[in-house]
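I'd like to ask some things about the structure below.
Every protein chain but one is kept in place in this view of the complex.
Residue numbering begins at 1 within each chain, and the chains themselves are lettered A and B in the order written.
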């Protein structure tokens, strides 16, 4: 029972770390926009970067996706999905902005 | 638009929405054909109901088929849907060919609006309700057997997928009797399908039928992928999986990722039509190009969803009927995966002419041609598989051979279309129509028919009639060439697709030939039904209870035909690529298990039919603006899901004694059977026990 208790404590700590990191990253992103720390483009870059990092934090601490063996299949799936999503989204943006540009 | 009868209850339904009323008011041949089709649905539906009631089979059907979670039963039901819908869509194709042949500087016999409905339903049905159910059914039936599993990973979800598809197909049928269908083609391009230009129920029927079907397909893809990933029997490593399982896996992955764009496209179109959003409208910032982009993000991978399973079937059939091991297994696996990934990078070639820059077109044109490479690899692998093999020209093998010739031809015209400058010349003409029929008839239909002949004995325990199979095959091939080769000429000559009338007399001979071809294709389908009837009549003579009629190597052939509910009395262990060939070579392929154990199988559930029915009801309510009905369907659907999650009695245990009894019965058949050599496998001597040759 004690080992289970220790496990539980460690897991709570892991969630707490994730929660704290998420709060920090969110705060930075909102702060960067609120206080206009940089030019518009740079700020947008900062926001996107922080968002990506926060997604990784969520995958690691809340969704338990690690590099370990137990979540290997899930990780492969997520990476493949990321590839497809990147293809679809970037393709859509390139094509439609190209069309937009040519029609204006 | 017609006068609504009782808007609160019946939404926008009015008497004019019944084809019979329309035909009464305007007895033109076009309307009479429409009313006849509606009558056929009503009378046909009633006849089936009366027949089942008269035979007293409702209980049996409900218990053994409709509520069954057995992947084999579900697979067969999918194929039944496919054949039903194939019959309708093929008749529509014949009508269109007749119209075009008749309407050369003449009005013909089908009104323009009716003609537009015909090409829309023909395309939508062939893709979503013929091709998709057929391949889903084939994967459902065969894949778990090939990987040594007792069912798919999520049997209930499988039933839900089936019944959503059935509900959507039912909606297509209902549109013949109540209201009318879309005239916007199978892709439903806005702004034409927007409220401003198509205010009637047609596009709504299309939207909801396709949406229901695509949700079912997404869930099927999920189910198959997880099954293949997690439920393979011991020893079945990825590189020992049969080719059909590989292609099923890649198709499933495509379904998981390529169906969502379709769902998004149809959902956004629905938002435009129902709530006045401006995604694809002409005004207020709408942009129809986004629709073209979304639908082809789905549409191109869809082509490979359709073709890959057929590639898998051919790999199995060609190896078996060449009496050889499949040549170049690894290269086939890599080619399949390459096709699956590349298929996400070529979608722009469906709208080369819609305004993006030449550089973008060039990139996607090159990517398109690149797909030809792995496909070419496959063709060579199949040819090498036949090389110096002992090829038996069974019906399945004939389809495979016809496929290779015809498909390569279609691929060559595809390379022409992949050049953007050439595409500008022939886009939107019959050349394109000829091209994709040239890909999909051999690349899907022949494949599914080859699989149908190949695995039918496994599913039902008797072989299909060879003579009628050959007649049907001949008609499919001759009919295809007659019907579609002229379209290349016509398209290159400038005849646009989807023309209700033709004003160039020089097209006449080609259109006549194509019309004859369509009739030959119709006789091909008729022969297929005759073959089924003849085979059922002669089933005792053609029984193959032992289960290995073609001397093949996959696990599915190592069990009885038809297989017991649980597939394998004992889960097999494999240690090479064609495990059953290995066992046969070792001398004792039918070694009885040491002991039998009780097997837990998923218990029947009416959740599938309930959700499918409620999905169709919701869709119907939405089409007709019967908001109370749509609300009821949705609420009842959610309630069904919640209620199901409270059910705890999910398994039915088959006791060990029962398993032993069934297994020993089969073993008696094995002892009674005389092994047959490959030369005489097409004769009645074949009881499903193959002679092992040195």
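Operating definition for what follows: contacts are C-beta pairs under 8 Å (C-beta built on N, C-alpha and C of every residue); 3 or more make two chains touch, one makes a residue touch a chain.
We take it that contacts and distances are computed from a predicted model.
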Tell me the UniProt protein name of the chain this structure doesn't show, selecting from "Carbohydrate ABC transporter permease", "Aspartyl/glutamyl-tRNA(Asn/Gln) amidotransferase subunit C", "Cytochrome c oxidase subunit 3" or "ATP-binding cassette domain-containing protein". "Cytochrome c oxidase subunit 3"
Of B:99, B:117, B:287 or B:499, which residue touches the hidden chain? B:287
Pick out the residues on chain B that sit against the missing chain. 153-154, 218, 222-223, 225-226, 229-231, 256-257, 259-261, 263-264, 267-268, 271-272, 275-279, 284-287, 290, 294, 297, 638, 642, 645-646, 648
What chain A residues would touch the chain not displayed? 3-5, 7-8, 10-12, 15-16, 18-19, 22-23, 26, 29-30, 33-34, 36, 40, 43-44, 47-48, 50-51, 54-55, 58-59, 62-64, 66, 68, 70-71, 73-74, 77-78, 81, 84-85, 88-89, 92-93, 96-97, 100
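In this section, only the chains that are shown with their structure count from here on.
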How many angstrom lie between the centres of chain A and chain B, each centre taken as the mean Cα position? 38
Residues of chain A defined as touching chain B within the complex: 73, 80-81, 84, 87-88, 91-92, 94-96, 98-99, 102-103
Which residues, counting only chain B, touch chain A once they are in their complex? 229, 253, 257, 261, 287, 289-290, 293-294, 297, 344-345, 347-348, 354-357, 360
